[in-house]
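Excluded from the complex is one protein chain; the other protein chains are retained at their positions.
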Amino acid sequence: MNYLSINEIDNLSEWVKEAIYLKKNPLKHQGLGKNKTIGLLFFNNSLRTRLSTQKAAMNLGMDPIVMNFGSEGWALEFEDGTVMDQGKSEHVKEAAQVISQFCDVIAIRAFASLTNKEKDLAEEVLTAFAKYATVPIINMESSVGHPLQALADAITMEEFKVPNRPKVVLSWAPHPKALPHAVANSFIEMMKKQDAEFVITHPKGYELNPDIVKDSIVEYNQEKAFKMQTLFIQRIGVHLTFTEKLFHKIKTG
Amino acid sequence: MNYLSINEIDNLSEWVKEAIYLKKNPLKHQGLGKNKTIGLLFFNNSLRTRLSTQKAAMNLGMDPIVMNFGSEGWALEFEDGTVMDQGKSEHVKEAAQVISQFCDVIAIRAFASLTNKEKDLAEEVLTAFAKYATVPIINMESSVGHPLQALADAITMEEFKVPNRPKVVLSWAPHPKALPHAVANSFIEMMKKQDAEFVITHPKGYELNPDIVKDSIVEYNQEKAFKMQTLFIQRIGVHLTFTEKLFHKIKTG
Partner (left out) sequence: MNYLSINEIDNLSEWVKEAIYLKKNPLKHQGLGKNKTIGLLFFNNSLRTRLSTQKAAMNLGMDPIVMNFGSEGWALEFEDGTVMDQGKSEHVKEAAQVISQFCDVIAIRAFASLTNKEKDLAEEVLTAFAKYATVPIINMESSVGHPLQALADAITMEEFKVPNRPKVVLSWAPHPKALPHAVANSFIEMMKKQDAEFVITHPKGYELNPDIVKDSIVEYNQEKAFKMQTLFIQRIGVHLTFTEKLFHKIKTG
């Protein structure tokens, strides 16, 4: 089974319950990964996802092999049927099969390029690995989603005893650099999975993907959006990184 | 004992037999590397050699220390008697001795520079480590050879039950980038060790090293070369990478 997006979660409250249990008993399944290897493939930089995923694997008794494709690996070709005469080292089809021979699980981080919207929306890298690898694939943030982060969000809400129908504002703010939408996207999907009273706020012109936003309420006036809910919980812990670009405020009724 | 080239192999059929046995029983010698460390030093990028060597070390119970000299390490000086006034951080003599203090085995990848033929043919980096290190050295592809790859080729041929005197065509094809000859070189040497009926084919002007080709038959006409043999086996599995630059066809009589 892959973990490519939060749609993979069949029963959210059970997953969250188990995650909270494992957070308290991190070595519970220490024998599970014995003599098994996880390949952590980074096409982009990572701090907390790298640390948390590697530590989680070690807690399961797995051996991690970390590869930074930027500085260590090969330039891969992702398109099928291409004549590879531009110096790419090999096709992802071969790479994914090779890595599958040595790794029992493959976790991949590959951000949006922000230069080719079509390829970004197709999650070119993640999709190619899911297609050609013969072992489970974990999404450590793709161009479209960050389902590990979204699951952590759900855990945080449970830990803060947010009631069944939480009131949430996602405030998507301008950032000095153009930023991928992966974290926001998965958060929106998670809110739908949680059946939250959910409002998105951002300045005009910073629209998120309409295919993901769908019928969520969007309120350009941040103050107004916050007032629609009454109590806010700042994102904490592993999530603090994103506070400068992504403010979610969680309100308990 | 070092593994610098396939000349280190004293009895090929025994090595291949043991390799095939270990492929089926990868954890057979899991205690052998306990509390031992392998240093994996990459002066160039690597995918399958990195994965296979690290996984093999872990199967032996060893702890790997991976260093990418391009991005992590120091610029080393390889020439003896040089006044080091150009900013190189230290001489390989010191580096090799230091690494030997912390690693029980050192594996090295250092491609041909393709800018200085003399130094490339002398395998500057590999030779320097073999000279100054006090622990065994493994060649993970040097400027001249790729003996792990060539051994894998021999294993593949055995697995495909190629008869004692196989009929082989090495087809060395143009590639968008200038490519080192290491893989081709070690393959040619391996074919000699195997006493194959061996033909090399490549376009005129893509001559391989005459000191390695020696008296092997070279046929510029690829079609004609293939016709000299009658049955071909495509390179498979871990070797597929090289299909765009190196096509070997293995024929059983």
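Just so it is clear, A and B label the chains in written order, and each chain counts residues from 1 on its own.
The rule is short, and it goes like this: a contact is a pair of C-beta atoms (placed from the backbone, for glycine too) under 8 Å apart; a residue touches a chain by one contact, two chains touch by 3 or more.
All values reported here derive from a predicted model rather than from experimental measurement.
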Among listed residues B:21, B:102 or B:160, the absent chain is touched only by B:102
Contacts of chain B with the absent chain, listed as residue ranges:
35, 37, 39, 63, 65, 67, 71-74, 84-87, 89-90, 94-95, 97-99, 101-103
Chain not shown, touching residues in chain A:
27, 30, 42, 45-48, 50-52, 54-55, 58-59, 68, 70-71, 176-177, 237-238, 240-241, 243-244
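Operating definition for what follows: only the chains that are shown with their structure count from here on.
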Cα superposition of chain A on its sequence copy chain B - rotation in ° rounded to nearest 5
120
Just curious, how far off is chain B from chain A if you go by their C-alpha centres, in Å?
38
